[in-house]
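Apart from one protein chain that is not included, each protein chain of the complex appears where it belongs.
In order of appearance the chains are A and B, and numbering begins at 1 in each one.
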Amino acid sequence: MDKKIRILMAKPGLDGHDRGIKVVARALRDAGMEVVYTGLHQTPEQIVEAAIQEDVDAMGLSILSGAHMALFPKIIDLLKSNNAEDILVTGGGIIPKEDIEELKKMGVSAIFGPGTPTTEIIKYIEENVKN
Amino acid sequence: MSDSAELVKRLLKGDRRAAAKLITLVENDNNGQSAKIMHLLHPHTKKAYIVGVTGAPGSGKSTLTDRLTHELRTKEKTVGVIAVDPTSPFTGGALLGDRIRMKESCTDKGVFIRSMGTRGSLGGLSRATNNAIRILDAFGKDFILVETVGAGQSEVDIVNSAYTSIVILVPGMGDDIQAIKAGILEIGDIFVVNKADRDGADRTVMELEMMLELNPKKNVWRPPIIKTIASRGEGVEELLSCIEKHRSYLESNNLLEKRQDCRNESELMDVLSYRINKYLLDDLKQSGSYTDLLKKICEQKIDIYTAADEILKILWKKS
Partner (left out) sequence: MFEKDKLEELKKEKKEWEEGSLKKVLDKFAERKDEFMSISDAPIERLYTPEEVEGLDYSEKIGYPGQFPFTRGVQPTMYRGKLWTMRQYAGFGSAEDTNKRYKYLLDQGQTGLSVAFDLPTQMGYDSDHQMALGEVGKCGVSISSLKDMETLFDGIPLDKVSTSMTINSTAAILLAMYIAVAGKQGVPPDKITGTIQNDLLKEYIARGTYIFPPAPSMRIVTDIFDYCSKNVPRWNTISISGYHIREAGSTAAQELAFTLANGMTYVDSAIKKGLDVDKFAPRLSFFFNSHNDFFEEIAKFRAARRIWAKIMAEKFGAKNPKSMMLRFHTQTAGCSLTAQQPYNNIIRTTLEALSAVLGGTQSLHTNSMDEAFALPSEESVKVALRTQQVIGFESGVANTIDPLAGSYFIEALTDKIEKEVLEYFDQIEALGGVLAALERGFFHKEIANASYRYQKEVEAAEKIVVGVNKFTTGEETQMNLLKVDPGVQKKQEDQIKALKEERDNKKVEELLGGIRQAAKGDDNLIPYITEAVKEYATLGEICDVLRDVFGEYKEQTVF
């Protein structure tokens, strides 16, 4: 069997807006990836544990509630303390530009804001997942 | 990429990241990785008890698996879960959503959950799943629950290779009769009528009972039918005690060994045919005589059976 990109898609925190994440999950599946979808209301601990057990190459986190500056860093820290910082962390949602810069410094690989074509996300994941 | 021997060492020390990475390796099975891993793991397996859980989409199997996991955890058993979801035949991708219903178990260190896509190649799924089961077995899980929709032969094979197979039905979903037609009846050691608070639960139980009466395979073990409401955890304790009963039935009648033998034989056959395909036929396809024969068939100079005979001759000569 061939190697497939595995990606975890999750909604950290309490935000219930899942239109975007569902569209992206479906697009990634249609691009041939295995998408582990864990749904709404996930704690950073649950997300990191799932990413480890599922041995994903990347994760896509969607936050529209404004809690990104608390949740992303927590997830990055947990990945580090589990020696799993090789997992590519990407995200999307309602996130102001200055926060995006801050998050990138912390180790978030990419943030896809509103209006990003799914093709761009697919391309990014394909190019940035380490083989 | 980490060396598989190193990963096996880490796995045996209880490193869950190593377990996860090993499953990925056997799933992808590049360069005969699986063979090497299985060779190293072999002495550490055959300890876990394997339970298959199958049911149509919407029957609540993930919820039931989750509840069963909880129940096992209260009895201080460790649990591995393998959840299989279909891969799209058109794109090769898959949406694996079983974890949604397993949020609580997710951070429990005594539980390891892995989602797998059915992927493409023939027999590949059962091979990958069986190997993943062995990995979790060597990882030290007491129980391994394998969850699939049970559609298609390879998924039926997976459930069939469990020691105890649970088949889930739901009242009024219209899939009960279909499921029976699909041959699920034969593989069920325990039947669960989930969402039993719905209308028609008793009727489904009755229909099942009648079907089981008609089943020509007269066993000493008569599959029990249990009503559950998985979302509230009702009936799950009873389900677990049925699993235990089935287990002691198998053990006291030397049937567990027999199931293991069957399992081993079918796996051996599977690996053999896979290898024959892969090594012999792949080699052959590269060779000139194969292309020549194919050309002759196209030109109507030779029939297919004669060509096959020719090929077999070549292969025998080789070996």
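Operating definition for what follows: a contact is a pair of C-beta atoms (placed from the backbone, for glycine too) under 8 Å apart; a residue touches a chain by one contact, two chains touch by 3 or more.
Here the structure is a predicted model, which means the values were calculated and not measured.
Novice: Thinking of the complex as a whole, which visible chains are touched by the chain that is not shown?
Specialist: Within the full complex, the chain not displayed touches A, B.
Novice: So one chain is hidden, and I want to know which residue out of B:12, B:35, B:100 or B:280 touches that hidden chain in the complete assembly.
Specialist: That would be B:100, which touches the missing chain.
Novice: For subunit A, which residues lie in contact with the unshown chain of the complex?
Specialist: Against the left-out chain, subunit A lists 13-19, 22-23, 25-27, 29, 37, 39-41, 43-44, 64-71, 74, 94-97, 113-115, 117-119.
Novice: Since one chain isn't shown, list which residues of subunit B touch it in the complete complex.
Specialist: 58, 63, 95, 97, 100-101, 103, 231-232
Please note the rule applied: only the chains that are shown with their structure count from here on.
Novice: So the centre of each chain is just the mean of its C-alpha atoms; given that, what is the distance between subunit A and subunit B in Å?
Specialist: Those two chain centres are 29 Å apart.
Novice: Residues of subunit A touching subunit B in their complex?
Specialist: It is residues 1-4, 6, 25-26, 28-39, 41-43, 45-46, 49-50, 52-55, 82-84 of subunit A that touch subunit B.
Novice: What part of subunit B is in contact with subunit A in the complex they form?
Specialist: 16-17, 19-21, 23-24, 27-30, 87-88, 91-97, 99-100, 103, 106-107, 112-115, 117, 119-121, 124, 128
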